[in-house]
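To start, I am sharing the structure in question, which I have written as structure tokens.
Note that one protein chain is taken out, while the other chains of the complex remain in position.
So, subunit A:
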């Protein structure tokens, strides 16, 4: 294994991996920008799929293979589906919705651009002369990840499974409680699902 400092790297001669990373990164960032700025709510969820898929490709380019497939399975597979279900269950308008952005948009823009400038400046200044060595055996194959996960990270892993169980039970309790209140039937609460057909 060669140390990164001694290996010959060109600063202005990007390798193929770097060019691929840059192009996929541009697509990812563009999709993320559309996600947070589009006024069509369902399109935001679909552009989020492009962002998350692009990130999975970035993980593959960083040789973190297992994380990439977990990303595809959990984010693209379940989180986006959950978000789409949420959008549809809250009866989000399908077309153009002019009130998708709140009134503090200029302040948000100032905060985001300011923090982006600061972060990019600090990060590029700090890691100006640092290269990732992507040659040799991959750093994130399923075997390597599983070995480290079940050798060094067993206790956090088990605690995480308990956390997932607690979150699942919590979500069920949250939705059951609302349903029980509805069945008890104060008129203003029972009215909300009733006019669902009328709005469509």
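Note that contacts are C-beta pairs under 8 Å (C-beta built on N, C-alpha and C of every residue); 3 or more make two chains touch, one makes a residue touch a chain; residues count from 1.
The criterion applied here is as follows: contacts and distances are computed from a predicted model.
Missing from the rendering is one chain, named in UniProt as "NADH-quinone oxidoreductase subunit K" (options: "STAS domain-containing protein", "histidine kinase", "FeS cluster assembly protein SufB" or "NADH-quinone oxidoreductase subunit K"). Touch with the hidden chain on the side of subunit A covers residues 1, 3-4, 9, 11, 14-15, 17-18, 21-22, 25, 28-29, 32-33, 35-36, 41, 44-45, 48, 51-52, 55, 58-59, 61-64, 66-67, 70-71, 74-75, 78-79, 82-83, 85-87, 89-90, 92, 99-105, 107-109, 111-113, 115-116, 119-120, 123-124, 127-128, 130-134, 136, 139-140, 144-145, 148-149, 152-153, 156-157, 160, 163-164, 167-168, 170-171, 174-175, 177-178, 182, 188-189, 191-193.
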